[in-house]
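What you see is the complex with one protein chain gone and the rest in place.
The first chain written gets the first letter, and so on, giving A and B; residue counts start at 1 in each chain.
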Amino acid sequence: MTDTIKPSAGPSRGRYRVMVAARTLLAIFGGYGLAAIATAFLSLTLPLDRSEAVASATLASFAIMAGAVIWVFSARSLGRAAIGLALPALCLGAGLWLALGSAGQPA
Amino acid sequence: MKQGFRQSMAWLHTWAGLVTGWVMFAVFVTGTATYYKTDISLWMRPELRAEAEYDVVRAAELGVAHLKVHAPKAMAWFIGMPQADNPLIGAYWMDTPDGEIGKALLDPATGAPTVARATKGGDFFYRFHYELQMPPAVGRWIVGLCAMTLLIALISGIVTHRRIFADFFTFRRSKSAQRGWLDAHNVTGVLALPFHLMITYTGIVSLSLMYMPWGMVSVYKGDELRFYAESGQMTTWRAAEGKPAEPAPLGPLIRRAQAEVSEPLEMVSINNPGDANATVVAVFEEPHGLAHRHPQIAFNAVTGEIVERTGPLKPAAHAYTSFVGLHEAHFAGPALRILFFLSGLMGCIAIASGLVLWTVARAPKGMVRPAFGWRLVHALNIGTILGLPVGMASFFLANRLIPVDLAARDSWEGAIFFGSWLAAALIPLARPHRQAWREMAYAAALLFLAVPLVGWATTGWRTDFLGFDAAMAALALVFVLGARKVGRYEGPRREAARATGDLARA
Partner (left out) sequence: MTPLAVSLTCLLSFSGLACLCLSMDRHGRTLFQGRPSRQRDMAFRVAGWLAIALAFSAAIVTADWNFGPVQWLGSLTGAALVVVALMSYRPAWIRPAAIAALPLAMATAFFV
């Protein structure tokens, strides 16, 4: 995705722009979504006092988002990038759903 | 997009850096200035003379007396103690949890509103630094998004610049303009890299519960104050009972709190003032340490008994507050503060040189009319890199030149800041590139030089402003040198052809 090979012809240039826009949107919303789910999941499940779990998870969340964004822009194709975000997000989301279900009872 | 990791990171570094560069340059410049916020505030209120020590009990009582009259219905009062570097009582109040915070600055001798000129002082840059003088919710999200993008630009920049150590000390000033900009970018970026990473990450963390509230929401159901209380950062909020009651005198409570904590008292807050369940909280300054932690002792305001003390922080909370503490560097003495300031300046230069590099590397060759994108970036570059300093210098000048008794004078100072910034961004559009840079740099130098001169002429010469005056003169010198450098610059002729290759390799 370097600049040096940027196609200058009409249709492929348009395609390049669409691809950049798609990756950017995926990086922002996908990366944030993954980080948000991970933060909520870790806050509920880390074996610490709950205030400690929230502090640790929130501190780590931005590193998680940064990692996700780097992944989106380095993946070989947009599809791979999306799957790479969706899989962990689904796993964490399932875990979060379970954790939220048991959050009523003290662990 | 089938290229190596390093190439995609080079692409990411270039574009993430470009789109975030202008906002982050402004954030870095005003943030760096904020390391000397109290000095700026003192200079901007020349009517004030600091005393070595203040009677905190009297200050608290004066604050309460003012708030009783002006904010009787508030849900909380905060009274900031006067200090040697901020010789005013700050009386603040809050009517609703999310509402605007009211503010009055009082003379510690009389308790009357201060006679010092109305100005936002150093707080103007401080607030701009994370809110851009926009509505808080909007400004903070923009700054947060840009800071995150900068973090990405930093990480991808580290990956891209593989010869990080081979080029560690290299600054080839005699080679082509492009090499010079590239070296300036690398030197300021790499030498202060620990600072850049730290300041960007800790800056995001400082507002983390706004950006990433989902941990707090899922565990505390959105009760942010409870999270702060449980992690030992503040005492618990006690709800009002709804019945009025006469509060106990404040003085003995403050004395008892002072007997327990060795740090100076920073603030007294009174939650639900006038209520039967009102709470008085004594907030102390940060103990010696990295963490941004203010020990607190809470009293029942009516009976006067101690109801809560913040304890020592647990590890994660300690890490969390240390991140915030590192960002603010309140702990830094004069020498360490200079190093933080220097690192902040290097951050400004790294961003500015990166922005300029983008245009230099893509400069149109010969007589070709530059594309719209290039002209836009160029205009934004000069408008930000030189426009902001012009605005800041004008802001200082406005502080001395606007009549002291003008209505809404602090808003006028802000208007002049943005007005002159806008002018400095628009005028260069009518000028050829190179002249535009040179003229604006000279304009900035002239304005900065005028600041101490106008200061002397209007409010007299003072030894305690020596540091501020020297800093203004030094900035003027930097802009003169910059202008001369641009004057000698050869222009992008042959280098431009090599540009793209150089960048990809860098």
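Following the convention adopted for this analysis, a contact is a pair of C-beta atoms (placed from the backbone, for glycine too) under 8 Å apart; a residue touches a chain by one contact, two chains touch by 3 or more.
Computed from a predicted model, the values in this text were never measured in an experiment.
Engineer: Would you mind listing the shown chains in contact with the chain that isn't displayed?
Structural biologist: Listed by label, the shown chains it touches are B.
Engineer: Where the complex has a chain not shown, which of B:L105, B:V187, B:A229 or B:L250 is the residue touching it?
Structural biologist: B:V187
Engineer: Which of B:Q7, B:T114 or B:S343 sits in contact with the chain that's absent?
Structural biologist: Final answer for the missing-chain contact: B:S343.
Engineer: Which one, B:A52, B:V69 or B:A335, makes contact with the chain that was left out?
Structural biologist: B:A335
Engineer: Could you pull out which residues of chain B are in touch with the chain that's been left out?
Structural biologist: Touching the missing chain: residues 166, 168-173, 187, 191-192, 194-195, 288-290, 326, 331-336, 338-340, 342-343, 346.
Operating definition for what follows: only the chains that are shown with their structure count from here on.
Engineer: Give, as an integer number of Å, the spacing between the C-alpha centres of chain B and chain A.
Structural biologist: Measuring from centre to centre gives 29 Å for this pair.
Engineer: State the interface residues of chain B toward chain A in the complex, per the touch definition above.
Structural biologist: Those residues of chain B that touch chain A are 1-3, 5, 7-12, 14, 145, 148, 151-152, 155-156, 201, 204-205, 208-209, 211-212, 214-220, 227, 230-232, 314-317, 319-320, 323, 500-501, 504.
Engineer: So in the complex, the part of chain A that touches chain B is made up of which residues?
Structural biologist: Its residues touching chain B are 1-5, 19, 28, 35-37, 39-40, 42-44, 48-59, 61-63, 65-66, 69-70, 73-74, 76-77, 96, 100, 103.
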